[in-house]
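Yeah, one chain of the complex is gone here, protein chain that is, but the others are all in their spots.
When the chains are written out, they are named A, B and C in that same order, and each has its own residue count from 1.
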Amino acid sequence: MKRNLPLLATGAILLVLFGAAAVAYDGFLSSRVIVNLFADNAFLGIAAVGMTLVIFAGGIDLSVGAVIGFTSIFTATLITGRGLHPAAVWPMAIGLGAVLGALMGTLVHVYRLPAFLITLAGMFLARGMGFWLNTESVGISHRWYDALANFDLAIGDAVHVPAAALLLLGVVLVGYVVGHHTRFGRTLLAIGGNEQSALLMGLPVGPAKIAVYTLNGACAALAGIVATVYTSSGNASMGIGLELDAIAVVVIGGTLLTGGRGHVAGTLLGVLIFGTIQAAILFDGRLSSWWMRIVVGALLLTFILLQRIFVRRKS
Amino acid sequence: HAAGKTLKVGFAQTGAESAWRTANSESMKSEAAKRGIDLKFSDGQGKQENQIRAVRSFITQGVDAIVIAPIVETGWDPVLREAKRAKIPVILTDRTIQTSDESLYACFIGSDFYEEGKMAADWLAKFTGGKGSIVELQGTPGSAPANERRKAFGDGIKKYPGLKIIDSQSGNFERSGGKQVMEAFLKKHGKAIGIVYAHNDDMALGAAQAIEEAGLKPGKDIVLVSIDAIKEAVAAVAAGRLNCTVECNPLFGPKVFDTVSKLLAGEKVPKKMYNKDELFDATNAAKVLPSRQY
Amino acid sequence: MKRHSSLLWLAVGLILLVAYNLVGNPAFLKISVQDGHLYGVPIDILTQGSRTMLLALGMTLVIATGGVDLSVGSVVAIAGAVCALLLNSGTSLVVTLAAAVGVGALAGGVNGTLVARLGIQPIVATLILMVAGRGIAQLICGGQVIIIDRKSFEFLANGFVAGLPVAPLVVGGLYGLTHLFLRRTAVGLFVEAVGDNETASRFAGLAAARVKILAYVFCGVCAGLTGVLTAANIRAADANRAGENAELDAIFAVVVGGTALTGGRFSILGTFLGALLIQTLAATMYFRGVPPAVAPVPKALLILAVSLLQSEKLRTWIASHWRRKEGAV
Partner (left out) sequence: MPDQPLLELRGITKRFPGVLALSGVDFTLRVGEIHALLGENGAGKSTLIKVLTGVHPAEEGTITLAGRRVAPASPKEAERAGISTVYQEVNLIPALSVAENIALGRQPGRLGFIHWRAMRRHAREALARLEIDCDVDAELGSLSVALQQMVAIARALDLRARLLVLDEPTASLDEKEVAELFKVMRRLRGEGLGIVFVTHFLDQVYAVSDRMTVLRNGQLVGEYVPAELPRLGLVSKMLGREVKDEVGRTQPSDTMGAKVETPLRDAAVPRPAGTVLLEAKGLHRRGAVQPLDLQLRPGEVAGLAGLLGSGRTETARLLFGIDRADGGSLILKGQSVRIGSPRDAVRLGLAFCSEDRKTEGILPNLSVRENLIFALQAKQGAWRTLARAEQERLCDHYISALRIKTADAETPIRNLSGGNQQKVLLARWLATRPELIILDEPTRGIDVGAKAEIEQLIAKLRADGLSVLLISSEIEEIVRNCARVLVLRERRPAGEIAGAEVTTERLMQKMAGHA
């Protein structure tokens, strides 16, 4: 219970935030808005789940945004340009993401290089390769894409949950199980808590670190595929700066950036908080570009201060 | 929608990345205010995903019409289909999109980035007699104006074998980027550079500064051509620091809302409407300068 | 020992990069005199690089305390906007500079308070100002690029004294002063101690929170001054673009310079070399004519190469491999 207190507090504040928006804006409290919260943030959320696990282990991965961009243009190029079937392209894309992740993880672990630098290099590499494939965006038209775009799970009459939202929930669930109910996940937390101790405790530190970067690379690629579905196209500049949003969402969800402490479910809350702030601003629709930024900042600040007050800092 | 009820229009702007964009947003807002239209404005911060999110939100909010300034050309089909299902007309501004189904949007109003690049090329050919070594200052890699203006200019100068692009780098549409790249070009190519073609005015103005600092005279020793025709650039043309800037008119507001009214009244509108883009060089810059609004 | 060797390898990386340029372009290092001042690629690198250097200087201290400041880019924009506002309303240069510094200090104070007093994780705490700060800058400028027409102001970024470029001189001076200040007083020790083990340093009687706040304030001041240089460089305040993505370059310079993101030991000289590396790389791309679209790839390769050069693990591995080979022969 005590461990889940921050999580509950974060959830409570999310509700307050949402409630305030619902009072302020007509039509905000609707199933569509809530469903959109999941659907519109699906690829951010999927990338953030992978990022959560990396941060659990005290690592960081700046390459996720670029991997999304690369995957997106890669998928589109193969499907549209080469006429390959998505069923063949998707595994390839996820495989490539995983390989890039594994490479970075290996460099970070084996050569003791700072994750920040290595994944920054990964970011440039993926971005550059994406643009090398095509600087322009490429449309995808394929039966599967149409089917996915039109698919939704009807709950009753009013609520239609699209594929992306379902996938997000699925990934969060898997992330939660991996992070909190497997040896691998607990090993990650231990590494983030104190890598030296984890090593002395006989935990497989190296394999776990490499595995988590690999997993995250795959997650980012999956997010990239979701992005292609979301837009029915591929675009190398997709996901620019998304890594920062992902990190922020993870941290807002209560995960410690220095590692060793956190919660995958918190990340979902973080995504929803981000989404709610943006949705509220869209409903308002009166803010100029600059006021919008200021308001987002102010809301973030309010939220974080509230979170602080709810969960008093341990002395 | 009965008469008397205020119209609600959603506008998914790309961002606030330049003065041109700000003028564009301003024009939309002031025109909406003038007409008593409830404009839902959204800043996409340069990300297509934000724009799609905005459009979906507009649909949820049940707006009467949606205006999009698409950041990229593809990727709009799913969300436009949603709009169509909700029977909300969509107007594209600024640039058009690639889609399999042209009925997904009502019409397009805007500038033709491709045409702008062409105009710059033609002007240059006339001005230089079709000869010269060009360095190109590109916009942000992957962005639509950068893509279009690069392609169009390249196509445009093909007719003139004397015009050659000898180097090309990105200045990210930024002044300091233009300046920095130009400094490097000046060191690298020295006197070989005869012409600078910049994808926007900001980079051209930065380049002009670099040229001055290298002890040369921009507009005389090196010819500068750029696109956008922001006020400062027109002034620079008038002062002889730039040679030519192609206008890309941001003041869409009136035309967009006229079109909205027509669409909602059930009138037919042309599928594509281009703003007439003008070109300013030494001959007319000084004259139009006082009337420039942005 | 170890720290110095990692700096050495950073320097080796830098030299290799310059050498690579010299192969294709012997004039890369050429410095001539033009209009009575120095002129050449190295001068450009120093002048253009001075902004990243200055940002990275402040960032070094923040990172050494175990934090990070994402808001510097936005602070650059705000400071530039403030300069434009004041100068165009006829305020004197000195007051303007003071205002820019003040704005930076204020921003740093806010960041520092959030981090040190309220215990908010640095990345989120400074994200707030990163997002809101650009909005504030745009608000000041009304989203426009505001031209600043003051020769004395532009002089700060592009001027020359005795033939030497002003901006690198100023930034170099600041590096020297900061280094002296940190190493001659106990402040440097305090910063490293807070980053190394905050609890222990607090228990030993250090006002750890105050040290952290001051680090953020210093970082803010550096960002404010960078805003001045940025605006002066293009004679305009561009609230939309000034300082965009600058935080990434600054953090990169610091980390490649040998200061760990986890805090603790820092190296001012390393940061300087790191920033120099970034700018030299940019110049390299221009000179090698790398197509802009794929420009990130060589950047990635350089980061990898420099990191690997600095990796002790790899070096010992290679050394042992060599020895074994020699032994076998």
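Just a few scattered comments:
Just so it is clear, a residue touches a chain if its C-beta (ideal position, glycine included) is under 8 Å from a C-beta of that chain, and two chains touch if they have at least 3 such contacts.
Everything numeric here is computed off the predicted structure, so don't read it as measured data.
Put simply, the missing chain touches A, C once the whole complex is considered. From the set C:147, C:207, C:248 or C:301, the residue in touch with the chain omitted from the display is C:207, counting the whole complex. Interface note for the absent chain: among A:150, A:197 or A:302, the touching residue is A:197.
Of the candidate positions A:32, A:142, A:160 or A:186, contact with the hidden chain is made by A:186.
For chain A, the list of residues touching the undisplayed chain reads 3, 177, 181-184, 186-187, 189-190, 193-194, 196-204, 260-261, 315. Remark: the residues of chain C touching the chain excluded from display are 1, 184-187, 189-190, 192-193, 196-197, 199-207, 264-265.
The rule is short, and it goes like this: only the chains that are shown with their structure count from here on.
Compared on C-beta pairs in contact, B-C and A-B come out with A-B as the pair having more. Averaged Cα coordinates give chain A a centre that lies 29 Å from the centre of chain C. Here the spacing of chain A and chain B, counted between their Cα centres, is 33 Å.
Touching of two or more other chains is recorded for residues 16, 22, 25, 141-142 of chain B. Among all residues of chain A, those that touch two or more other chains are 131, 135, 288-290, 292. Note for the complex: chain C touches chain B at residues 25, 27, 34-35, 39-41, 44, 48, 138, 142-145, 147, 158, 230, 233-236, 238, 240-242, 244, 282-283, 285-287, 289, 291-293, 295.
Taken together, the chain C residues at the contact with chain A in this complex read 66, 70, 114, 118-125, 127-129, 131-139, 143, 248, 251-252, 255-256, 260-262, 293-297, 299-301, 303-304, 307-308, 310-314. Against chain C, the residues of chain A that register as touching in their complex are 60, 107, 110-114, 116-118, 120-125, 127-129, 131-132, 135, 244, 247-248, 251-252, 256-258, 288-298, 300-301, 304-305, 308, 313.
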